[in-house]
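One structure below.
Every protein chain of the complex appears in place save one, which is left out.
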Amino acid sequence: MANTVFQKPHALCDVPLHYCPGCTHGIIHRLVAEAIDALGIEGRTVGVASVGCSVFTYNYFECDMVQAAHGRAPAVATGLKRAEPNNIIFTYQGDGDLAAIGTAETVHSAARGENITIIFVNNAIYGMTGGQMAPTTLPGQVTQTTPYGRDPQYAGLPVKICEMLSQVDGATYLERVAVDSVAHINQAKRAIEKAFRNQVEGKGFSLVEVLSTCPTNWGKEPAAAMEWLRENMIPYYPLGVYKDKYADEKGGSK
Amino acid sequence: MSEKVLMKGNEALAEAAIAAGCRHYLGYPITPQTEVAAYMAKRMPKIGGTFLQAESEIAAINMVIGVSSAGKRAMTSSSSPGIALKSEGLSYLAGCDLPALVVNVQRGGPGLGGIQPSQSDYFLATRAGGHGDFHMIVLAPATVQEMADFAIKGFELADKYRMVTMILADGVLGQMMEPVSLDFGEIKQFDKPWAAVGTNGGRRHNIVNSLCLEPTQLEQWNIDRYKRYEQVMANEQRAEEYMTDDADVICVAYGATARVTKNAIAMARAKGIKAGLIRPITLWPFPKKIVGAAAKKAKAFVSVEMSMGQMIEDVELSIRCSRPVLLCNRSGGMIPTPEEVLAKIEEASKMGGAD
Partner (left out) sequence: MAKISFREDRCKGCGLCTTVCPKKIVQLSRDRINSKGYHPAECIDESACIGCFSCGTICPDCVITIEREAAK
């Protein structure tokens, strides 16, 4: 008898994803779906899609979905959660959405301790609009709107969301992970599942920042993009748990 | 007759919204609508509801989107500058075909303007609630009782047509106290099979969404939505007619200015001028049928507004410019006096003539 040890999770729709070859959104989608499967919550989960490359996530998850305006996903999620507190509500947002136009919604949903799960995909660039500077674009990084490299004297410095939110008392769990290697993907899987489990257990606001690639707008082959992430993003955005209110509990932080 | 209680307009509206089954109020403080929020903050915790003070008007309307997406009756209230901030959310509500009740207790503008009563968001409410092709149902109360009644009606219309209902009030109605009956009879509720409340494993996922990159399909969505708007225009036009039967001069005024205008009409009649009032209750759809029909008998119209002249365009459109329409207006928080309205009625009575 053969056992299937790896396959598409049920919560991920059986449709082709529209992402570019090698785009890591697909990996992160799968990790989210695996968490939903593992916790058996598909029937009571509602996802909130944001604006950016991941806008079509509403077509990719088997659970009910709502598409939010740019940056407003945490506010929409707040409404969904307050309306149906037993439902599991997650948002899936990119860096432009969450860390630029939606900064207020991000900070204040954390401050309120909303019992929601936020998946924050940081690939240091605006993908959908064709590769402009993001709030998380690294110093010196070339984008369409920083053609000579991001000059911190002129365009400022990146926003570090996990570090920033770690100072917000209302937040429960903040972890930064990456999807550049199998080991890191497995860690990301644990973090995402934990961010959902926290909500199931009523523990409050959980956000997982996932360092991700954008091969197309970075102008790199998929494997080279992974390497670039490893060599440039991880040093600037160190991986790890930035906050875990329940770290001392059994099943808390690693 | 049911018992009446003395209430402020803003509070009567809030209590009626609760009677309508609204258990989610999401708002942000701004004068002169603060009583709505304060009342909800007191009441909601006692009835298992949610009062949430958001971090901004934008967040508040998006929380409304979340609650409404889950199929629950949700409302927010604000005043002119805050409503402008909600425009994005109003457009998304329309694009997602979500119902909601949005209250605009208007104040003078533009910019930060003032905090005194105004009707200068008429265009915002009836023409340009946000980007894209869409309409909101706009109700204009003129009494504290109507502030309450229109909250009930507003939720019903919103659910029935899957649209935003905006109650367009002003600082006068919000702050004014009058006796009000809170007996609303049976409250209509509507099935919402489209709501994002979890599949429970029993159906395909629901998607609440306004994005459509396929132009032919997006056009079809707009066409379908406008078919619903046509039904609203056909079924829901409302206006109060006051002494219009024999009127040579018809004033058109809504909300607080309609109250002033009634005084002016009494003064005109005492002087022998046959004046009457059409008070639009629905500003969108504008009561074109009623105003248009009035042009068959009346010689001239006066649009009475607390704005630089916005509703006057709908009056002219309704009568196809077949009669002169004068503007009697104040702005910036000033309210027209009965004497000012009377002067315009007198001027109008000397104009026009039978066909």
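Letters A and B mark the chains as written, and numbering starts fresh at 1 in each.
Assume a contact is a pair of C-beta atoms (placed from the backbone, for glycine too) under 8 Å apart; a residue touches a chain by one contact, two chains touch by 3 or more.
Small disclaimer: the values here were computed from a predicted structure and weren't measured.
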item: Shown chains touched by the chain that is not drawn here; value: A
item: Touching the absent chain when the full complex is considered, from A:G170, A:P222 or A:G240; value: A:P222
item: Those residues of chain A which, in the complete complex, touch the missing chain; value: 1-8, 12, 16-17, 19-27, 30, 179, 181-182, 185-186, 215, 221-223, 226
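The rule is short, and it goes like this: only the chains that are shown with their structure count from here on.
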item: Computed distance of Cα centres, chain B from chain A, in Å; value: 40
item: Residues of chain A defined as touching chain B within the complex; value: 42-46, 48-49, 55, 58-59, 61-69, 72, 75-84, 87, 104-105, 107-108
item: Touching residues (chain side chain B, partner chain A) in the complex; value: 24, 26, 50, 52, 54-56, 58-60, 62-72, 74, 88-89, 92, 96, 196-202, 205-211
